[in-house]
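The complex appears here minus one protein chain, its other protein chains still in place.
Chain IDs A and B follow the sequence of writing; residue 1 opens each chain.
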Amino acid sequence: MSFRIRLLLPLLALFVVAVGYPLAFSFYISLTNYKITNRFDVKFSGLDRYADALHDSAYWSALTVTFTFVLIAVFLELALGLCIALALQRQKRVRDFTRSFLLSPMFITPIAVGLMFRFLLNQQLGVIPTLLSRFGISYDFFGPGRAFFSIVLIDVWQWTPFMVLLLLAGLESLPRQPFEAARIDGASTFYTFRRVTLPMLSSVLVVAILIRGLDALKVFEYVYAITRGGPGTETQTIQYYVYNTGITFFRLASASAMAYGLLAVVMFLVILLFRRVERARRS
Amino acid sequence: MNRSFIRQVLVASSVVAALTITAACSGGSTSTKPLSSPSGNGDVAKTVSGDVHVLMEGVPDTDIVKGLLPEFNKVYPNVHVSIESLVYDQIRDKIVASFTAPKATYNLAIIDNPWMGDFAKAGFLKPLDAYVKTTPGYEYQDFAQPLRDIGTVNGKIYGVPFYNYGLGLIYRKDQMPQPPRTLADLAAQAAKLNTPSEAGIAMQPQRGYKAFEEWGNYLFAAGGSIYGSDGKVHLNTPEAKTALNTYTKMYNASAPTNSPNWAFDGALRSVSSGKSAMMVSSNWMLPTLNKKGGPAGALTGKFELAPMPGDKQVLGLWDWAVPANSETSDADWAFISWLTSKAGEKQRVIAGGAPTRNSVLTDTEVAQKGFGAGYYSTVGKILANSSPLCRGANCDEMIQAVGTELNAAIAGKKSVDDALTAAETQANKIQSS
Partner (left out) sequence: MKAPTRGDADGSGLVSHGPWAILGKLLIAAGFVVVAMPLLWVLLGSFKTGAQLNDPTVLTFTPTLENWNTVVSSGILTAAGRSVIVGVITVTLSVLVGSMGAYSISRYKTGGSATRFGILAAQVLPPAVLVFPFLALAYDFQLNDTLAAVIAAHLSFVLPVVCWFLIGFFDAVPIALEEQAMIDGLGRFAAFRKVVIPQVAPGVGAAAIFGFVLSWNDLFYALILAPGNSATLPVRIAGFNTFRGVELGAMCAAILVSVVPVLTATFFVQRRLVRGISGGAVKF
């Protein structure tokens, strides 16, 4: 066996066990009427579960909620993260402490962050609503029309540091010469940023958006800890909906089909992205 | 697309296909047939031995049961009961995992009433009829009728009552000398007591279970019911519409501001700190509120419990059950029968537990050492005419679906008619699948 295959084999083996088998099993389940409460009475039902999912308005609503969430949250995190990364890069003093402090939210386990904010923003117990009411503002953070944005804010609080990390790494790896040249040519800070920094940073930006976006699709803990999908179905993200369907309502076959539907949509988007980047790289 | 890419895709697809076939063959190969047959004899010998491991919720009644274990061991010295306590959310998934395992992690279980239908149908639980019939002095009929109905599925007994959480109206007797007797009365009283510093009524319209649980009482008060005589869910009725309209109006007029997501603790906090005048809550919250050193602080002792207007309430119940894959059935039943016997329950209720037996509710010693005859007689009234939210299969999902629609109506996102129609359609679809 050739060298390269031998190198790849352990990885392949682990992949099959840890990823491949569960994936295949879920695919099999999605073609049946599997429920946790009828494990020994499983009947093959072809693409029925997929058809059910397509006709389920809650499924589409969950997808919409999730994708909207990802778009808004990742955009905010990118914008804020870039600004903070630029600012951190310039900082000369107390660098280590500042950086580790500002990066800390991403290392806190998300359920803890969710519970923390649940009570920070709680109408009766929370410090923030109390402060706001001192200024005469009565804002129900988890009320109708608002819970979604509160969840976005919590995500931004926790994951902007992640973006900062990636972008900072990217910024520090950029070569100095173009900046030298720009400075010598008398370019303004903004011009330098737009014409020099951003283009060189583009591949980093793509990776950051990709990784954070894929992760944001899985948002679950905040919904689980605080809103449980409510009010109505405003914060019912796809991960939470699939969890509810499969684990709470026992309907694993439907849950698997829904998850595969999500996978199809995302892979489609990712392939598009890949193609575009490949094309850009070749040109 | 070039040939190399096509070749890679073919390789990948055949790998996936191979794995899928393997998965299909191996899935469902574990069988969980019960390994030992129970004696079925309820008169369990005092020398029976076993390690009984049970998962319970972290609630007051669990602590009380833990406290009673030494007494139990005086009668059955060789049965070791270990109680693990967890949050509600985590219990069901864990016991389901135990039920479906080759070897039971929990060989005794407590089952919440919405799960009873599904678990019994799935074969997770052992029928207890033989035990119940042959236990001397057990008097199964002593349990309130609605409670017995919950534990009986398809004519067989799968669970015996542990503690109830039927709902009632908890209010301040210093602010409202007489409890309301009709739904309209309730709305009027709440509006009257509603002031800028104190809301008329703390409501719990949280999407899902809580909304349905609370609103169910309003439905009953309006003379309605959840199921029709054909066994199907009927919510598109005039009574339901009245109930939902009243509920929504009361929420807008007399509930605390910004409380559309409130559940149990939101309402409790509000009432115990004097920010609301009343709430619909579990009947055993009354002793907690009136307890010295409890959450009510300065308001301790000022609360009273009354049946809901219309005298029909929503019922919640936890049952004891023996898992099908338990290997210690006799020891399990020894514990269950001791704890839920007349004497056992009396001890539990005196220690503060929520009652389920009629004899205990009318026992003078219990009244004396417990929370007073008035409280127990009210609880007795509540239990006698109460009904759970759901019967049959897929209850968790049905309750979620109805509760979601109700919450949408309360939040003003759907009209009352639309919400009730949608709730009815979905509930029937879910329960028939």
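In the analysis below, a contact is a pair of C-beta atoms (placed from the backbone, for glycine too) under 8 Å apart; a residue touches a chain by one contact, two chains touch by 3 or more.
For clarity, every value in this text was computed on a predicted model and none was experimentally measured.
Asker: So that we can see where the missing chain sits, which residues of chain A does it touch?
Answerer: Touch with the absent chain occurs at residues 3-5, 7-8, 10-12, 14-15, 17-19, 21-23, 25-26, 29, 36, 83-84, 86-92, 96-113, 115-120, 124-127, 129-130, 157, 161, 165-166, 168-173, 176, 179-180, 182-184, 189, 192, 203-204, 206-208, 214, 217-218, 220-221, 224-225, 238-239, 242-243, 246-247, 252, 255-256, 259-260, 262-263, 266-267, 270-271, 274, 277, 281.
Asker: Even though one chain is hidden, which residues of chain B still touch it in the full complex?
Answerer: Touching the chain left out of view, chain B contributes residues 4-5, 8-9, 11-12, 23, 26-27, 29-30, 57-59, 84, 86-90, 93-94, 97, 100-103, 105, 264-265, 268-269, 273, 297.
Throughout what follows, only the chains that are shown with their structure count from here on.
Asker: Residues of chain A touching chain B in their complex?
Answerer: 16, 20-21, 23-25, 27-29, 36-40, 42, 123-125, 138, 140, 142-144, 147, 227-233, 244, 247-251
Asker: Which chain B residues qualify as touching chain A in the complex?
Answerer: Checking each residue of chain B against chain A gives 15-16, 19-20, 22-24, 27-28, 31, 93, 96, 100, 118-119, 121-122, 124, 206-208, 257-261, 266, 269-270, 394, 396-397, 400, 404, 407-408, 411-413.
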